[in-house]
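A single protein chain has been removed from this complex, and every other one stays in its place.
Right after this comes chain A.
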Amino acid sequence: MQAQTLYEKLWSSHVVHVEDDGTALIYIDRHLVHEVTSPQAFEGLKLAGRKLWRVDSIVATADHNTPTDHWEKGILDPVSRQQVETLDSNIRESGALAYFPFKDDRQGIVHVIGPENGATLPGMTVVCGDSHTSTHGAFACLAHGIGTSEVEHVMATQCLLQKKSKTMLIRVEGRLGAGVTAKDVVLAIIGRIGTAGGTGYAIEFGGSAIRSLSLEGRMTICNMAIEAGARAGLVAVDDKTIDYLKDRPFSPHGDNWERAVAYWRTLHSDEGANFDAIVDLDAAAIQPQVTWGTSPEMVAAIDGIVPDPALEKDPVKREGMERALQYMGLTPCTPIKNIAVDVVFIGSCTNSRIEDLRAAAVVARGRRKADNVKQVLVVPGSGLVKRQAEAEGLDKIFVAAGFEWREPGCSMCLAMNADRLEPGERCASTSNRNFEGRQGAGGRTHLVSPAMAAAAAIAGHFADVRDLA
């Protein structure tokens, strides 16, 4: 048989039907549901008199709107509360494999709870009405974000209409330097290929530096595949994948486990498989990264400077840079390390897993946040992450450093709840989007790794985590 890429294996094992023009019906194994993009889909289903095709494919949680403090008070914003309650009643009516509602022990960000419960498994197709569904590709499953019409379509038919993507391999070879994390790798990748560089592709991340990452790190990389324009990111199965999944609640058990593992081990690109594009990065050359603009591709190394738009030849790009610098309140050629921050946010589906919190805690241990930093929020990705962190004493380290230890949720990643920036406030954030207004109208976001976010909190401005160690 011809050598196949991982993407081709996943694709061909899910095709139900193909139209003449190549549009295919793809079977969906796992449907993750949250409160923001599902109400209109449930309503559409009801209005058409249709039922869920497969109840046991659905895993749901409330995460985008939920508050991260004073859970005893419930959800104060009535519009948010209605949205969360609408999800409660929709799931009550239609059923699900699992539902982790607001305040549940296992509630959390939809892209954190899937993997940690073993509800995301290699070889699956996974969808969710959220663009960061690409996260789950770290488990060699074909995972992507969909719109609400597609959510309804999957609910009603268990299938999605899709065109096959092109394939891109991004190889990161070599050893990452100390203090350089998965987040820095993916920001460096986006800096290289641009936010539209992966449009139309499924990106497989490979090479020794990717293999050296934990599943948490691989999730961080795949999470931001969408920020490079790719709907799906992928990493091949290896021993780490299998070890991670062993004994999770929804992982296979008994004989099924052995059968599953045997199949999962085939989920990698074959030797000699052909990709439509290949990009190579040298791991050793990647430095801790900080974004300076309003698009994730506007990124620099920590010892770099804010670029000068005057040097950009492409007029559309130049204008974009000028607009970004104006919005961000930055002058060209400012050293990144001279940029002071007002707020620090450690959380989001990109960086809220236990490993992320540990990395931030290493930097925070025995130190205090700088006086000019008004607030440092640490928001674990899920209830399970929260309790694990508390068992390790990380919460105490954060609190002693003057950071706030919160309840799980999306929080200041998109500021749909009360956690948001004021106009003009500057934030070092471990989330994934630095768009205008993303963390609150007028707020200014700089994307960094958890260790770099903690370093900025301590220094009061961006600082090289390697100098703090």
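The working rule: a residue touches a chain if its C-beta (ideal position, glycine included) is under 8 Å from a C-beta of that chain, and two chains touch if they have at least 3 such contacts; residues count from 1.
Keep in mind that, in the parts below, contacts and distances are computed from a predicted model.
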Of "3-isopropylmalate dehydratase small subunit", "NADH-quinone oxidoreductase subunit H", "Amino acid ABC transporter membrane protein 2, PAAT family" or "ABC-2 type transport system ATP-binding protein", the UniProt protein name belonging to the chain not shown is "3-isopropylmalate dehydratase small subunit"
I'm checking contacts with the chain that's been left out. Which of A:D243, A:E319, A:E390 or A:D467 qualifies? A:E319
Of A:Y7, A:Y27 or A:F102, the residue touching the omitted chain is A:Y27
Only one of A:P309, A:G437 or A:G460 touches the unshown chain, namely A:G437
Of the residues listed, A:G74, A:G147 or A:G393, which one is in contact with the missing chain? A:G147
The missing chain sits against chain A at residues 16-17, 19-23, 25, 27, 29, 36-37, 39-40, 43-44, 48, 50, 53-54, 56, 64-65, 77, 79-80, 82-83, 86, 97, 121, 123-124, 129-131, 144-150, 152-153, 156-159, 161, 163, 195-196, 199-200, 229-231, 251-252, 256-257, 259-260, 263, 295, 316-317, 319-320, 323, 414-416, 433, 435-438, 441
